[in-house]
Structures are given as C-alpha cells and as structure tokens.
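Have a look at this one.
What follows is part of the complex, with its chains left where they were.
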Amino acid sequence: MSTNDLRVGVVGAGMMGADHIKRINATIAGATVSAVVEPDEQRRAAALATAPGAEGYGRLEDALDADALDAVLIATPGKFHTPVLLPALAAGLPILCEKPLTQDPESSWEVLEAEQATGRRLIQVGFMRRFDPEYAALRELIAAGSAGDLLMLHCAHRNASVPDSYIQPMLINDSVVHEFDVVPWLAGGSIVNVEVRAGKRNSLTPDRLREPILVLMELDNGVIVDVEMNVSIQFGYQVATEAVFEKGVARIGQPGGLQLWQDGAFRIGEHADFTTRFATAYDRQVQAWVDAARQGGIDGPSAWDGYKVAVACQAGVKALESSGPIAVELPPTPDFYA
Amino acid sequence: MSTNDLRVGVVGAGMMGADHIKRINATIAGATVSAVVEPDEQRRAAALATAPGAEGYGRLEDALDADALDAVLIATPGKFHTPVLLPALAAGLPILCEKPLTQDPESSWEVLEAEQATGRRLIQVGFMRRFDPEYAALRELIAAGSAGDLLMLHCAHRNASVPDSYIQPMLINDSVVHEFDVVPWLAGGSIVNVEVRAGKRNSLTPDRLREPILVLMELDNGVIVDVEMNVSIQFGYQVATEAVFEKGVARIGQPGGLQLWQDGAFRIGEHADFTTRFATAYDRQVQAWVDAARQGGIDGPSAWDGYKVAVACQAGVKALESSGPIAVELPPTPDFYA
Amino acid sequence: MSTNDLRVGVVGAGMMGADHIKRINATIAGATVSAVVEPDEQRRAAALATAPGAEGYGRLEDALDADALDAVLIATPGKFHTPVLLPALAAGLPILCEKPLTQDPESSWEVLEAEQATGRRLIQVGFMRRFDPEYAALRELIAAGSAGDLLMLHCAHRNASVPDSYIQPMLINDSVVHEFDVVPWLAGGSIVNVEVRAGKRNSLTPDRLREPILVLMELDNGVIVDVEMNVSIQFGYQVATEAVFEKGVARIGQPGGLQLWQDGAFRIGEHADFTTRFATAYDRQVQAWVDAARQGGIDGPSAWDGYKVAVACQAGVKALESSGPIAVELPPTPDFYA
C-alpha cells in the first residue's frame, strides 16, 4: 500500500466489479484496491483472491467504519446504487458510479440533493464513451467548427446478442442510455423529445424482444439524431456515429487494425463485445477519476448528467410503447451544477 | 448508318440530351442518333453538330412522319414529357424517358392508359441507379438472403450545392425521387408512408431552402428506411446506403480509387457530382435499353414504376409541409403491369 | 453492317478472341466483327455463331483477298503473331495485337522494320493496364508533380493460381511483362537492369514452379521498382502499386465496392481473376483503338513499346536463372518512333 496511492473500495464483485479490481491493480497508476464490498461471501472471497492487500466487507458502512478506503467505485446492479451512494456521500468520498446513476428520475433527484448537501461534487457516473479516443476526437471536431455547425447525428448501436436477463425496456435503459448521455455531450444541446419506431423484427432475436428499433431524438439546438438500436445482429459488436456538418461528414467507430486478404475477400476483424471496443475508454475513465479523486474531486459525467439521462430514459421507455415523439422535460439546472 | 443499328431520336437537346447524344454515338454498341428533336433552333444546331448523320426536327411528330427513328429517348424537362410520350406511344416505338415519368400521379395515369392501349410495354423510365454496379450488388445480397432478411435501410443523398432553379419541393421531386424508386426495388416492398423532419438548417443553403431534411419511410414488408437529403454539404457528391440485415450490415457508395497520403492525411477523392458517380450506371442503362429496343421492348423501370414514384412524391411533398407520416396510397396494380 | 462502322477481323478464336468478339459486338461503339480468322474449323464455327453477319476464314490472307475487314485484332498465341502481323501491315490495316508483340527481340525488330516500311504506325500492342482508370490516375498524379518527384514503385502482382500450361519463364514473359510496359509508362524512364530473387517457395505452387519471386528494376531516371510476382496466392487476384513520392505516397489496386459486416469481420470482396479487375481497361482499350482505327491510326502502346518489353523480358528470364542485376540494353530509338 502506497502512502500516496488512492485506496479504492470496490462495491459489488460481479463481472463488472471484478473487471474494475483487475484494472485498478494492473493498469491504473496511483491507486490500489483496499476494500471489496460484496454481501455474497463466495463472490467476495473470489474477488479478494485477486486483490492482494485488500480487506473484504459485507456492507459499505463497515468499510467506512474501518477507514478502509479513500474513494468508492460502485459496480453493483443499478437498483442497489442509492443505498451505496448515500453513505458514500455522507462520508464525503469521491465516487465513480457505474451507469445508470439510479433507475428513475425520482431516486436520482434524491441523490442530487444528498450530493448538494455535501457542498461538493463527489459523484462521477460511468458513461465511459466520453473517454473513448474517437468520441473525444469527434467532440473536438464539433467544437472546432472547422466543418461548420453540426446538423445531424446518425448512430448505430449493435450487439451480436444479449443474455436471457435482457428484457424489452433495457433497449432503452441499458443500451440507448449511452446515447442519451453522449449525444448531448457531443452536440452541445439537450434532448427535447424521443420517438421509437419498430419495423421488421429480427427473427433471430429472443421471443421476448421486439427489435431492432429506430430511435429518433431532437435536441434544443435543432440537431436531429437517429439511433439504430440492435441487439441480435450476430456479426459482432459495433458502436458507430456519423456526424453531418454544414461542410462535411465525419464517422467514428469504423473497423481498424490488422487487414487480411484471404478466401476471396479483404477483411478487418470486428469487435465481439464492449470489452475490447471500449477497453481504452474504461482505462482512461478510471485513470481520470483516480487522478481527480486523489485531489478530492471528480473528472467526468456528473450526477446532474446522470439525472438528465434518467429523465430521457423514462421518456424513451414510454416511447417504446407509443407512437410519435415523447417530450423530455427537465427542471431548471440547479445552480450547484450550472 | 448501320442496317441493324437502332436509330435513336433524342428529344430535348439541353444538358441531359446532349450528354445522351454523346453517349449513344461514342460508347453504346448497336445504336446511332438519327434524329434530334428540339424546338430551340440554336440548341438543335449545336446538338446536330455533335451527331453526324442525324437530322434535326422541331417536333417529334415531324420526325415520326419522316420515319427518322426506331426509338425515342426523352430528355426534356419533366413538364414536357406527356406531349412527347403520347405520340411516341401512338407510333409504337420503344421509349427511354428521363425521370420523372410525369410531374403528378394524374398525368402519369394517363400515360399508363395510353401505354396499355398499345398492348405492349414501351416505356422505360430513367431511374439509372438500378444500373449502378453497387446497387445491383446490394440487391443481389438482399435476394440471396445470406445475411438474413433485410430489416432497415439508412440512406444518405448528398449534393455539394444546387443551382438557382432548385426550389424546396425539388428536395422530393428531383432528389428523394431516386430513393422512392430504388428503395422498393432493393427491399422488395412498397412504400406505405413518408415523414419528413427538418432540423437545424444549413446556413450555407440558399435562403429559399430549408434543409437538410431527414425522410422516414415505412414499407409494407416492415422495412424501415431513413434518408438524409442534403443539397448544400459542400464537400462533394455522395449517394450511399447502409443495409441492416438480421446477421450483418452492408454498405455501398463508399470512397474508392486512388489512395493518397499527403499533408498529414490519408485521402481518397470524393465525387463532385452525379456525372462521375453514376457514369457507369448511365452507360449500362442506355446499353440495356438499346439492346432491348432492338428487339422492340424495354429492360428497366416500367411506366408503372414511374407512376408509383409519382404517388410517393405527392405524399413526400405534402410531408415536407406537415409533421408526422403521410400515407402513400396506390391503386391495385393493373394486370398489364402485374 | 454500318456504312461507317469499323469492320474488324478477329484473328484467333480461342478464349481471348471469343472475348473480344463479344466485346466488339456488345459494348463497343462504331465497330462490328466482320471476319473471324481461325484455322480450327470447330472453334471458327463456334465463334461465328456469336458474330452475326461475320464471315469465317482459315487464313488472314483469304479475308484480305475478300476485302472482308478494315482492321485486324490479333488474339492468337504469341508465337503466331508475326505471320499475321506481316500481311496485315502489308495491307496497311490498323492492328490491335494482344501482348506480347512477338516472343523475342529479334522477331519484334523484324516487325518494327515491316511497320516502318508502311510509313505509318499501324500496330497497337494490347497492354491494357494503360487503360485502367486507376493506373491512369496514378500517371496523372506523377505528371502533375503535386506530390513531388516519383522516387520508388512497390508493385504486387498476385494470381490465385495458374493453369497447367504455365511454366517458370512465364513468370516473366506472361506476368511481369505487364510491369515491364506499365512501369516505364508511369515513371517516365526506361529500365536499365532487372534482378530476380526467389526466397521461400510457396508449398501450394505447382512442382514445376519456383515462386513467389521478387523482381527488382532500376530505371534510367533513378526510380527503384520492386515487384512481388506471385501466382499461387489462393485468396484471389490482385494487381496493386504503391508509388513513393518526395512528399507523399499513393496506392492503386485496393479493394472497393460493396462492404459487408458478417461473421465477426468487415469485408470487401476481392477479384478472382483479371476478367473483372481489368474489364473496364479492356473496354476502354478496344474503344480507343476502334476510334483511332476509324481514322486509320492507333491510340495506345506502339510496336516500339512492344519491342522494348521484349528486350526487358529477355533480360528478366536471364535474371530468373542468375543472381544480381542483368542489364537491359536497348538500341537507339528509331526516328520513326521518336
């Protein structure tokens, strides 16, 4: 344990938590996992085996009482976020909370109030796309204005397949949720309405799902956005965006790396899932958060960003079951987040 | 003049007509321009200078009286199509009619009736995209089913700029008109409704225009289609389509040819306008028509295809001025075109 | 038969000749196949069946006596070129001679003298790469000088496989022969020496062949050229060139057309053989020759170009069996070809 390393307590030792424990100890500078908080004993033990020097706890409160950590990384399922966020805020610790902030606008608002009560922005939400080099490059291009103003965004969000636990509303809450954060971040406006169109169903999608869907958004700066949300496309994992400017077009998320000519075709391997597509984004996100947390702050999407996404998701889920645009209504931005 | 060459009469000696005269004499096998029909004397003379052995006429009827042609290529503005189509049909000659067939469903229906009266399909409409090698390859892929059923089409139709004569309804009647023909040809369904969304306006577009627009279509087989229609994008001319299948994605209209690394970037030249993008398509279209016309028939989009597009355009123009989808209502297909 | 169509006599009705007959009648403007010269009766009959209005002959002389043609297209095996070239030259007819001009410098020189005796350049040699749009674009870029002077060329010439009749010297005489013509045409110099290196042998190549080989050339303007000559690479047919300039790099012959994401990869189909890779080049070559021949001339590689290639091939074959560079020694250019 370093005297100046950030002591990170990871809450939730499922797939995502285990991945973060490995990342912090193996690839992040200036941080060490000091505590693993996981009620399930078996999972906790397995995680501790990969985190030399870390202590295990069943509840965050116990880890806090033991002064076992300087910062909290929350990797539990979304429905368990609030009960972890509140004591972490109460303890005044920097927090990296995997998306979503919480599962609905009401509980997210409650978290906003708790954060404001601390007088400091302590919560960073894990919308890692903002740390992807290509998303960052596209945002710079938009900001530079060298291609003129941004007019439209065409997004494609494609998964080869989804697990049995994936149900219809997750098309919005687990998948489009990323576009709800990254699109305003790119385009510099906020979402005013959302429409969902479901056309021909993919016969390879599980019976419980009706997809792919086409999600249409309008931003308050006039930018139009369409998102193809697709979770059974078989060929691989692809997250791409085409930005239409006044004088040009930009595209990110295209294939790269080793090129191979074989069996009658030129080919470039495509990603199989998000772990490779966004590996760099996850590393950069956690490094940025660790660097900021060592100064007691955050460096990424705020709790307010998390709240706005929760409101958009609520409208999106409604749009899933209706036709035509559903309005996205936000309260005024609290001064604290202005 | 060859004894077995097809004697083509070109009606209209404007830019398009002049281009067809040059094509027929310089690059098409088995055909010669035998007559140029153009009321404007100066234009007619200029065209004749490029067509050795051709005679000039002010009206098609005069050329017909002189038995000066075996087939008719109509390259006049759309509003003059009907008065040329009717006598050509009456004479029983094979016709290649530049798009649109006519400017509204009513006059197109009138032409359909005249064609049916001849007992033969004599009209081929100049929707040249069907002859573009990449559109043809995409249609084969869809028909093959090797990537599963087609689910969605994302289309981009981008022009660097448009002439002063280009007005708002032409976004539909002159530009999206191509998608109205080629999308059903690709996807194998027919259009049931059209919606137009206009978001942020391009500040570089002429004052009289409100664009780019996003055109949304639904086909009766469930396929969803979005078309970005853009006529002031400055960088060049691009017509691209992305097809979403159950097991994969295909894309056509991407950059090709000489690749150059210079001044800090890798680059591939983009088309400046349709003349290079669709040069091969025009050549193949006219060669296919000539080969068929020599047998007295046609080989391409029929008058009925032209009528369906006219109906879609009428709905599209209405959609330009309203919000939400506009229904596209077609009469039953006449047996003659079944 | 058109009064102004060029009457082409095709000599040799093998695969190549049959292909040219089809091309001239189906895709070339201003020409018709009027005579098929082929000693083998069966082949001749088969070819005539595809050339309505053409007459068959066993010897070119008979076709000439019958005044059956205005121009000659020679598609016989190389060893039979001289006995056809000489009477065709004597008759003063424009000639398109498939490469090579003849099989050795001596016989090529004899043909040069016969052509000079006619007082006109009548022979065009079928090096079709000069008519490929990408080779033409690269040549324009080199001539423009916008990327600085040309310094090096890296060429790849890859065949999936070769027929049983293909023997070791054909690596030079049938394959590298194309680079021997097109490289000086691109780089604007002439070849001063040729070296061949054979490294690891492809275990999939026929026992009689030792390949791939790396062919190195130096031009009199200092440009260095390397050619990977590969005839068993299985994956497809690829002819590519990378040009190194003072300020940049250009590449031609890269994959293009429909792009497909399926089965974990992004892919673009590669050519299977030269018929698709150079289809446009063959059409353009024959159209250019027909247009020139109608004026009594040629428009493409001359007999002198054919001679220079014969000299380079002689050195190349010698280099196949030796180590180090073999000099390519040319006589002074005859004034007739200056």
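A, B and C are the chain letters, set down in written order, and residue numbers restart from 1 in every chain.
Everything below uses one rule, namely that contacts are C-beta pairs under 8 Å (C-beta built on N, C-alpha and C of every residue); 3 or more make two chains touch, one makes a residue touch a chain.
Given the structure is predicted, the values throughout are model-derived calculations rather than measurements.
Within the whole complex of this structure, the shared sequence is present as 4 copies, and 3 of these are drawn in position.
Operating definition for what follows: only the chains that are shown with their structure count from here on.
Same-residue interface: subunit A and subunit B share over half of the residue numbers found at their contact. The innermost chain, defined by the distance from its C-alpha mean to the mean of all protein C-alpha atoms, is B. Each chain gets a centre from the mean of its Cα atoms; for subunit B and subunit C, those two points are 37 Å apart.
Subunit A and subunit C have CA centres that are 58 Å apart. Counting partner chains per residue, subunit C shows two or more touched chains at residues 261-263.
Chain contact summary for the complex, subunit C toward subunit A: residues 234-236, 238, 255, 261-270, 272.
Considering their complex, residues 148-152, 154, 156, 158, 197, 199-204, 212, 214, 216, 218, 221-224, 226, 228, 230, 232-235, 238, 244-249, 324 of subunit B touch subunit A. Contact residues of subunit C toward subunit B in the complex are 1-5, 24-30, 32, 53, 133-134, 137-138, 141, 146-147, 247-252, 254, 256-263, 287, 291.
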